[in-house]
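Okay, so here's the structure we're looking at.
For this view, one protein chain was removed and the others were kept in their places.
Entry: chain A
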Amino acid sequence: MDTANGNATSASAAPAAPAQQNGHREDPGGFKLKFCTVCASNQNRSMEGHLRLALANYPVISFGTGSLVRLPGPSITQPNVYKFNETSYDSIYRELEAKDPRLYRANGLLNMLGRNRNIKWGPERWQDWQIGMPRVKKETDKGFEGMEGGVADIVITCEERCWDAVIDDLLNRGSPLNRAVHVINIDIKDNHEEASVGGRAMVDLADSLNKVAREERDRVGAAAFDSGSGAGRASFDERVPEVIGEWQERWPNLPATWTLAWF
């Protein structure tokens, strides 16, 4: 038994430095938490988070909680509105490009959609997500690896409103799967710059959480005998609020809320 443990333990030194670069990094392997990012339209903030987490080699999926996908149009009263689950990023991209390429390039929409269509097919709605339905047909999605089971350990929302919608929806579903999930809100303003900052903060949070989760996994046998005393020995679930508290100190401008809910 002990000889076999070596493989898993060696991978435990997960990098959690906040100064982590944003792009690709080496996949350290080993245990990984599964993430789910949520914003209103599954376009800007959740997709930025989706991409960043996927590049950091985490399994990740993303959703929007709005009733429709809303993108800015030529004026505030003329938004471009699309249906969730039925419209692909690519078709939105092509439509907006045909409408007014100058405008939509200038306000960054085409750039964003261009990024999104390389991440997954189209915006998905949280409320329509069948939690636990296997996601085996989505091999081309970024962050697909590890998400086959169709559940997440951590849900990160990008706005209080979305957090509320997620919790409300989970309460309504009645938690049939009996699976605990940490739902964390990070307040990110809905613009490209803030989304980028928020994406970095998400990776930082994910790294911190994953480090703690991995420590729990690596504690086997003898070490586990005196579990239950000392912060370092505490379980992953217990340490989540502590990790968020520390993270909040590092990111004071992104107020966070957390709860433990059930799928």
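Just so it is clear, contacts are C-beta pairs under 8 Å (C-beta built on N, C-alpha and C of every residue); 3 or more make two chains touch, one makes a residue touch a chain; residues count from 1.
Note that contacts and distances are computed from a predicted model.
Asker: Given that one chain of this complex has been left out, which of "serine C-palmitoyltransferase", "Symplekin/Pta1 N-terminal domain-containing protein", "Gem nuclear organelle associated protein 6" or "Ubiquinone biosynthesis O-methyltransferase, mitochondrial" is its protein name according to UniProt?
Answerer: Hidden chain, UniProt protein name: "Symplekin/Pta1 N-terminal domain-containing protein".
Asker: Since one chain has been left out of the picture, which residues of chain A touch it in the full complex?
Answerer: That gives, for chain A, the contact residues 1, 4-5, 7-8, 130-134, 136, 148-149, 151, 164, 167-168, 170-180, 216-217, 220-221, 224-225, 227-228, 234-238, 240-242, 244-246, 248-249, 252-253, 256-262.
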